[in-house]
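What you see is the complex with one protein chain gone and the rest in place.
Our next item is subunit A:
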């Protein structure tokens, strides 16, 4: 007992010292900031040096902690794209030299590492991130320093920044095509199951509005915290609600628990299928045969037949530490580096303002594995084809539905009359 309390005391003392140091440091930081502000410059002049034979880029993903499960692959494919571009002569003749940082599944760390990459490593652009929380942590920092951040994952939309390029789908390129598919399937009763954070909540708010327009009844809506796998209690509610389709916005390992609980309860793909927006080629194998016959909405699938897809798959399979399968988020990460290359080459410069000006011409394209994508210079998103895949017994996707053309990005859903302005404002405010 006495040892414990002694230790507690010394821990408290250490804590007190730590707090004091932190306060002093914070004080210094504030003063330095004040002086900079008094000097009249809103952003420090960029320290990016591209006079040599190389250009420095920052790669920022969680390589440790919970999100490493997903982000490791995105990080690896960025390395592969950099190697490819270097083998082809680099960007504007300069070889990519990347600085890899670990966001460690901790959002303040993402902000700190962004600050470090921009102000100490002086990188020309940063690539990576996965969760919306990580993007929202990076956003104010890249905006403050007028840096560039390329974000590769489908997300809830309702955002655009002059300093961020979004190469994953926004809601009108993934959620809305999925709803159109459900309508075509004659779905009448839909159940919404999601993880409890910003993407599923926003996606479901949009789904409910569109469902009302399509005449689909929402018979229930359930959320489970992102870090909990056990879906048993919620699945019992799904069984009781008797939906004819389930819209799944669950993310991560919780998906495995959901599919197991679904299967345990006797639900079947033939009678109560699931459509997911976060189960791809990477995730499906961890669910074994229990996920066979279920659907997913993405822009890219490994099974897509496009001119550039076979080479992409082949390069990835041969790449060290490859997971062996390609998926939508990694394809979007692959696009992001090539898109940056195209932007810089169109601008003739690595300067952020010059790059953004080049984007404004709406003429930047890339022959991506999902097809030829075009960058929208206003909202910094790219056009994408909508696809629905059905999981087969080898955990790959058979494509069962495709949008009739590439879908232009509309992150604020301004082109959809069923999406009222007040709800848009509410959701934007809620997402921060």
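Note that contacts are C-beta pairs under 8 Å (C-beta built on N, C-alpha and C of every residue); 3 or more make two chains touch, one makes a residue touch a chain; residues count from 1.
By definition in this document, contacts and distances are computed from a predicted model.
Participant: Name the absent chain as its UniProt record does, using one of the following: "Nitrogenase molybdenum-iron protein beta chain", "Deoxyribose-phosphate aldolase", "Urea ABC transporter membrane protein" or "Septum site-determining protein MinD".
Facilitator: "Urea ABC transporter membrane protein"
Participant: Which of A:213, A:228, A:242 or A:425 sits in contact with the chain that's absent?
Facilitator: Of all options in A:213, A:228, A:242 or A:425, contact with the hidden chain holds for A:228.
Participant: Just to verify: which one of A:49, A:264, A:314 or A:367 makes contact with the chain not shown?
Facilitator: Considering all chains, including the one not shown, the answer is A:264.
Participant: For the full complex, which residue in A:101, A:283, A:331 or A:410 touches the chain that was left out?
Facilitator: Touches the omitted chain: A:283.
Participant: For the chain left out of this view, which of A:54, A:69 or A:99 touches it?
Facilitator: Per the contact definition at the top, the residue touching the missing chain is A:69.
Participant: Which of these touches the unseen chain: A:87, A:240 or A:318?
Facilitator: A:240
Participant: Touching residues of subunit A against the unshown chain: what are they?
Facilitator: Spelled out for subunit A, the touching residues are 1, 3-4, 7-8, 11, 64, 66, 68-70, 72-73, 196, 222-225, 227-234, 236-237, 239-240, 253-257, 260-261, 263-266, 282-283, 285-290, 323.
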